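Note that one protein chain of the assembly has been removed; the remaining protein chains are unaltered in position.
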Amino acid sequence: MNLFISQVSAIVWKDFTIEFKTRELFSAMFIFALLVILIFIFSVNLSVVEASEVGPGILWVAFLFSGTIGLNRSFALEKENGCLMALMLMPADRTAIYFGKLISNFVFLTIMELFILPLFMIFFNIDLLEHLFPLLIVIFLGTLGFCALGTLLSSLASNLKTREIMLPILLYPLLVPIVIAVVRMTGQVLAGEPLSEMMNWIGLTASFDIIYIGVSIMTIDHILEE
Amino acid sequence: MDYLGFLFAANAFVWGGIIYYVFTLKQRNRALEKDLELLKETLSREG
Amino acid sequence: MMSSDAVEENEEESSILVWMTGLAFLAAIIAIFIYVPTERTEGVVQRIMYFHIPSAWLSFFAFFVVFICSILFLWKKEREWDIYAHASAEIGVIFCSLVLITGPIWARPIWGAWWVWDARLTSTLILWIIYVAYLMLRAQSEAGSMRARYAAVLGIVGFLDIPLIHFSVLWWRAFHPQPKVISSEGIGKGMEIGMLATLGISLCAFTLLYFLLMGVRVRQEKLKDEIDRLKRETLYSS
Partner (left out) sequence: MVDSQTSQPSNPVIEVRKLRKEFGVLKALDGISFNLERGEFLSVFGPNGAGKTTLIKILSGLTRPSSGTARVAGFEVEGGHPEMRREIGVISHSTALYGDLTPLENLIFFGKMYGLGRLKELALTALEDVGLAPRRHDPVRTFSRGMIQRLSIARAILHDPSILFLDEPFTGLDIQASNVLKENLITLHNKKRTILMTTHDVSCGLEMCDKVALQVMGRFAFFEDVEGINKDKFEEMYFDAVRDKQFAMGIRHS
């Protein structure tokens, strides 16, 4: 068990060391998310539409799109010099690889989201600080679900010739429940409703997270096999 | 009774779709059988 | 590999199946166009339902088979299950497409719009995309154990998503109820016995068709394997 934790943390440490050196991923994700928000602002007439109605949707579309960049990069990095094979040769449970990648994907995406939030607040004139705590819970649940399924599918897609195309095609339809749930919840949170009013959505998101982490633990062995 | 056109369109799609699928299956089958024949021929010629 | 006896037996079985399917469809067509009375409120368009509902049932059933075969494949690692999952997904997508085509044709005269973001329609559309992606994944990767394993994982992940999609879409729409929308459950309620019988016959016919198509598709895939094997053996072992 101790070895398992140190292996997971070694993978996370490695991903962060690389990121601190290159700063490729974070800047790309951040700028991309910003661009998505800008393009949506141009395509929606904010003087006609209520900002708080379209805001949550735009915010999450930006998160998901830039999160996909992160996922694509995540396993491409491992495939580059055959590192994934070396990881598979380690005396490690395959789930350690999954959790290591899941945690580093999750942390990258969360940090990026925390940087986007203030900009979102300014662009849409929505006061987030008032409802910050419930909002963070919603973001946590949604990002976890996205990364749980996304890490599994990106490990799968990384072996395909057309991985950049296939990942979103495989991932997005499966993400529909979580997208609907987080957008709904974000909207309600920003409208000042307490979390207890949306237990069905929280339950749905939490079960999504649990189901897909569970499925990943059970199937990752079959994906990470030459 | 004036919606007959819709009924007709729906039917056309359903039957057309099924028949088309069966047709492609037949086509693929034929190609495979041809392949097999060819292979058997080469085999008997060599053996 | 199949012995020649097994092939003959299979052919006999399948010819019985062909006849049964044919008869069932004949009965279904007679029932739908001659026997069953026209529905009072919806008129003649309602007859579309006798194809629409069985197609929907068939595609859900097919996707369920994909799910089960995917699990069995990952467990046993036998090519057999991979073939079943592939064939079933293909047939499922075909019939799901038919559902998505006949649905709007029915909806246009009844609801007054081709497409309404009703829960059932939306989830069917997403389901269709998921399994088209499944088939794309299969087409993208080369034959071999990798393709089978990846497809199986997707078959499992995709099916487990169905209840989540269902509830999310249901609650999503529940906030903006559309007065015009009649869910398909609503139609079933007031059904007369004759309509129910017609639907039953049609369901039978479609289910038989599924097994018939599966048989053909599976045999095809096995034949392809056999040909590849022969090619390899004869051309390499000289």
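Letters are used for the chains, namely A, B and C, taken in the order the chains are written, and counting of residues starts over at 1 for each.
Convention: a contact is a pair of C-beta atoms (placed from the backbone, for glycine too) under 8 Å apart; a residue touches a chain by one contact, two chains touch by 3 or more.
Predicted model, so just to flag it, every value in this text is computed and none were measured.
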item: Selected residue (touches chain absent from view) among A:29, A:87 or A:213; value: A:87
item: Of C:77, C:108 or C:166, the one touching the omitted chain in the full complex; value: C:77
item: Touch list for subunit A against the chain that is not drawn; value: 3, 6-7, 10-11, 13-14, 17-18, 21-22, 77, 80-83, 85-93, 225-226
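To be clear about the criterion, only the chains that are shown with their structure count from here on.
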item: Centre-to-centre distance between subunit C and subunit A (centres being mean Cα positions), rounded to whole Å; value: 32
item: Mean-CA-position distance for subunit C and subunit B (Å); value: 17
item: Subunit A-subunit B separation of Cα centroids, rounded to whole Å; value: 43
item: Residues on subunit C engaged by subunit A in the complex (per definition of touch); value: 74, 126, 129-130, 133, 136-137, 140-141, 146, 149-150, 152-154, 156-158, 160-161, 164-165, 167-169, 171-172
item: Subunit A to subunit C touching residues, read off their complex; value: 149, 152-153, 156, 159-162, 166, 169-170, 173-174, 176-178, 180-181, 184, 200-201, 204, 207-208, 211-212, 215, 219, 222-223, 225
item: Subunit C to subunit B touching residues, read off their complex; value: 43-45, 47-48, 51-52, 55, 94, 97-98, 101-102, 105-106, 108-109, 209, 213, 216-217, 220, 223-224, 226-227, 230-231, 234
